[in-house]
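Only one protein chain is missing from this complex, and each of the others stays in its spot.
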Amino acid sequence: MASHDNDIPGDEAPEQHERTYSTGHLSLDKSGEDASGTPADGIPTDSPEAPPDLDSEAAQIVHQDRDIAVAVGDNLVEIRDLTVQFGGLTALDAVTFDIRRGEILGLIGPNGAGKTTCFNAMTGVYKPTSGTVTLEGKPLRGMKKHAITRAGFARTFQNIRLFGEMTALENVVVGLDARHQTSVLGALVRSPRHIREEKTSIEHGMALLEFVGIADKAGELARNLPYGYQRRLEIARALATEPKLLCLDEPAAGFNPAEKEELMALIRTIRDDGYTVLLIEHDMKLVMGVCDRIVVLEFGKKIADDVPKAIRENPAVIAAYLGVEEEDADGAA
Amino acid sequence: MTSPIEDVAASQAHADEQAEETRKPTRFAGLQRWWNGLARPQQWLVLGLVAVLLYALPLLNPPLLTTPGYDFPIVLCDMARFALVALGLNVVVGQAGLLDLGYIGFFAVGSYVAALWTSTDSTMVKIPYLATLPLAMIVTGFVGVVLGLPTLRLRGDYLAIVTLGFGEIIRLLATIIPALKGNTGFQNIGSPPGAWNGKPVFTITNGTPWFWLFLTVIIVVTLLLGNLERSRVGRAWIAIREDEDAAEVMGVPTFKFKLWAFTIGAAIGGLSGALFAGQIGFVNNQKFDVATSMLFIAAVVMGGAGNKFGAMIGGAIVAYLPYRFGFIADKKYLIFGVVLVMLMIFRPQGLFGARNHLLAYGRSIKRQAARLRRDARGDAALKEGA
Partner (left out) sequence: MSTFLQVIVNGLGQGAVFALLALGFVIIYKATETINFAHGSLVLIGGYVAFAVKPHLGWLVAALVGVLVAAIAGLLIERVLLAHSRNASPDSLAILTIGVDVIILTEVTRRLGTAAAPFLGDPYDNKAMQLLGLTVSRTYVVALVVAAILIGLFFLAFRYTSWGLEMRAQSENREASALMGIRSWRVTASAWAVGGALAGIAVLFLATNDIGGGSGLLSSHTVAFAAFPAAIIGGLTSPGGSVVGGLVVGLANAIAAQYVSLDFANVAVYLVMLVVLLARPAGLFGKVEQLRV
């Protein structure tokens, strides 16, 4: 185990660190690196804002290590006929799609199409009116939100919802706590398990913060962080729960193009580290650049489900975003 | 007369203010910096010295603090009692963010437990007084669970009124259940053993040994609560207070931890009730009214959300002022009402709003983070130089 620059006693080496690094990514239509070692997304890897090398300590600790029953490329999550109705309004109408392990799936559509509603129905925030969501073959119907998170879904929010009075590191550790087993009594008397889990929390938490690139402000209150840091902190906190599926809800909202590039790189690194990602986004360049497949919603219904290239040319999708062409009074289109 | 734009501008201004506050030096900032600069053993030393000073207070009876017309050690007991209550209520209101307006109910249950099992007026079997302390905690904790199970599922607004109702129910039960002897109450409540020169140490006239007992209990409870704070439990509570729905989505079992907060708060309330019963030697149904619940809330709110030392100081002040300044004694509710209103308008975060530290080994990251900042600055300088 590499030496760590903190107070963890050297003799304790919990098994979680004995990880072998493995690439889990699908071989997809991705541009590789060019000769000078700069990845095609344009960020030189020695810049402090670049996501860490997958060999780095931080990435090692963050690496997805949970046993997933499904092989890479097979369906991790299946959404079948998911319907959500509010009173008379049907926000989601029999939506069906799969999420395969190891992919980055984009969920797009015009405003009001039902993308966040879909997220909410999957993560238990809304109770679906009908339909099923299964994770590794097991249905998630009726489970409480925190149980769904422990089963393997994690998410970020469209409007940032960090715990403002906690520091960045504390926010992340709350996510890590989802996997801890210390009981209340154990915490009260500082049981060995509590001490062990607290110590590894610091290490894991800092690694996660380094992974998303905000470790320099680890001790600052979340509500005082710059906007870009807050968005990335949300991602770190979600990753801390060791999800099987990471759902990002408009993670690039409010970012300038350079920041969006960094985010794209981060998302790719997250996937390469073994996670599966479901992404809601409005920025087409980002979606096309990072997603392996795309699902398009309109008015609560799925209208397309394909690779980016095909989606770009799908007339139904174009019509949903741009409207159907109309003829002017003088006949010109 | 505001438009949404003005509203947004106002909340942005407020957020800026808050950020400013954490940066600019507060009147306690110098103290905080000095404190955070000390190494752990030194911090313990300072706390030890403060503890010794507190233990010595009733013997010193310092002229600045003394209360003419009232027995100083007894006043100290009252202050300690309020401090302990504030400590417990702080867990519920300050940390978990559950507005409990009926806390006096738990206090009452604890008092009656002590009375029923030690008083000569009671028909129950007698047990040593000190044994009633854990018994009171268990009984009140149980009551807390019974009350919490149905009510903690409710929205926050409903919770406040339901807990208020609970406080009232306890008070009314004390009146109408014959075994609790309503207005007559219980006398000759027991006390801890011990004799000095042939006379018992703990009497109702000598406040000093009782104060020492209160203080010891407070110290133990503070240590234990500190352990909880710097663990997943404390983090869960603050997360629930800040954003309950986000917390649950992050995997926090919110109902379970809300129930724990409620129960622990209840147990501490019961403990302080039992101590109060022993110290004052007499329990009846006149001491547990809604106005006292409000005083408790005032104490916690004054101290600052979640800050246990602030809450204890707030409690001590609320108890102390009417004794020290006799002229406010009859107006004390009025004054605390005004204080509450002023605080909520101008400083809802309380007088001593210090941040909770929620990581057991959080100090170690300061070095790490500083190193990272240095590296980042170094890289930036490199880029500029290049």
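Just so it is clear, A and B label the chains in written order, and each chain counts residues from 1 on its own.
As a working rule, contacts are C-beta pairs under 8 Å (C-beta built on N, C-alpha and C of every residue); 3 or more make two chains touch, one makes a residue touch a chain.
Please read all numbers here as calculations on a predicted model, not as lab measurements.
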Hidden partner chain, touching residue among B:294, B:319 or B:359: B:294
Sole residue of A:125, A:188 or A:253 that reaches the chain not shown, by the stated touch rule: A:125
Residue, one of A:116, A:149, A:167 or A:201, that touches the chain absent here: A:116
Which residue of B:65, B:172 or B:223 touches the chain not shown here: B:172
Chain not shown: contacting residue from B:130, B:145, B:160 or B:321: B:160
Residue numbers in chain B that touch the chain omitted from display: 1-4, 7, 10-11, 14, 93, 97, 99, 101, 150-151, 153-158, 160-162, 164-166, 168-169, 172-173, 175-176, 245-246, 249, 291, 294, 297-298, 301, 331, 333-334, 336-341, 344-345, 348
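Note that only the chains that are shown with their structure count from here on.
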Between chain A and chain B, centroid-to-centroid distance (C-alpha), Å: 40
Chain A-facing residues of chain B, complex: 15, 18-19, 22, 224, 227-228, 230-233, 235-236, 238-239, 242-243, 245-254, 260, 355-356, 358-362, 364-369, 371-373, 375-376, 379-380
Residues of chain A touching chain B in the complex: 5-7, 47-48, 123-125, 144-146, 149-150, 154-155, 157, 161-166, 169-170, 173-175, 177-180, 182, 184, 187-190, 194-195, 197-199, 201-202, 206, 210, 215-219, 221, 223-224, 237-238, 241
